[in-house]
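To start, I am sharing the structure in question, which I have written as structure tokens.
With one protein chain removed, the remaining protein chains of the complex are shown where they sit.
Here is subunit A:
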Amino acid sequence: MLNFSLLIICLLAGLILSLSVGAAKITLVDIRAVLQGFEVGDLQKTIILDIRLPRILLAIFVGGGIGASGAAIQGLFRNPLADPALIGVSSGAALFAALYLVVGSGFFYALSGLAASAFLGGLLTTCLVLEVGRRGGTISAMLLAGIAINAIAIACIGLLSYISTDMQLRGIAFWALGSLSGADWNNVYVASAIPIIVLALSFESARLNAITLGEKDAIHLGISIAGFRIRIVLLTALAVSIGVALTGVIAFIGLVVPHLIRLTMGSMHQTVIPASALLGGLLLLVADTASRTLLAPAELPVGILTALMGGPFFVLLVMRKKGRLGI
């Protein structure tokens, strides 16, 4: 059985383990020395502080953001099979990343690069889904809007892939697989907004609990649906856009993590949101550590690993625990 202390202990253990494994051998003694500020070899210090630590923190922040967002989106849509991608954030980010890669930086000269255009794409697409859904009136309308706009975005990415050169196509494909190899401290500073967003999401817990009863019942519990819906969608879009912009698309964590938490720790969102953040961070950290050690010194895109691990696991979960998942 999972609980908060176990999650935190695993996260710390994962952090230390991940600091020590990789292409270059680093011992626990080195890590302690560096973290305590003792003089050790410049190489070890650089590897620990400038390469591995930012990458680890980025994995924890981004994975945590995706996990908590998945939990919030599943709650909002009252559907345990929902995923943050449903609100268009991933496909929108992917589309803008592809635009940047294919049409070129000239087109987006005002933006600082791939990450910024992906972030903007994620947010813009989400706003579009939100607006279409608002005119439809209900949460299901927004779900349908999300599906339609996702399809349009994916078609546009297909079009861009079709007209792109081989090099550009490789860029698009690689980005869509997700990777943390570009991690540096600047990325970590940007990603440190994610824990704040997760905190804001957890303030919505009681309302998320109420909305799982259905919109009509939630109104009778004193929940104003319209504002609540916008807050949840914008907060998750922010968290996921930051993640997607910095690392590319990371599959399956947003879907699987909240399920695992509900199975083991219950469905109350006061628990599910923070626990999904911790477990999401832990899983992405483990996956990323595996992705850079399995084929060291080469790297496997981490999105492939999360999908390979998450997919079969999810199938197993669905077959075994049907009733308890609420599907």
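Here, contacts are C-beta pairs under 8 Å (C-beta built on N, C-alpha and C of every residue); 3 or more make two chains touch, one makes a residue touch a chain; residues count from 1.
Assume contacts and distances are computed from a predicted model.
For the chain that does not appear here, its UniProt entry gives the protein name "ATP-binding cassette domain-containing protein", which is one of "Branched-chain amino acid ABC transporter permease", "Protein ImuA", "ATPase" or "ATP-binding cassette domain-containing protein".
Contact with the chain not shown here comes from a single listed residue; of A:206, A:234, A:290 or A:308, that residue is A:206. Of the listed residues A:148, A:163, A:196 or A:268, the one in contact with the hidden chain in the full complex is A:268. Across the entire complex, the residue among A:223, A:302 or A:317 in touch with the chain not shown is A:223. Listed here are the subunit A residues that touch the chain not shown: 75, 78-80, 206-207, 209-210, 212-214, 216-217, 219-224, 262-263, 266-268, 323-327.
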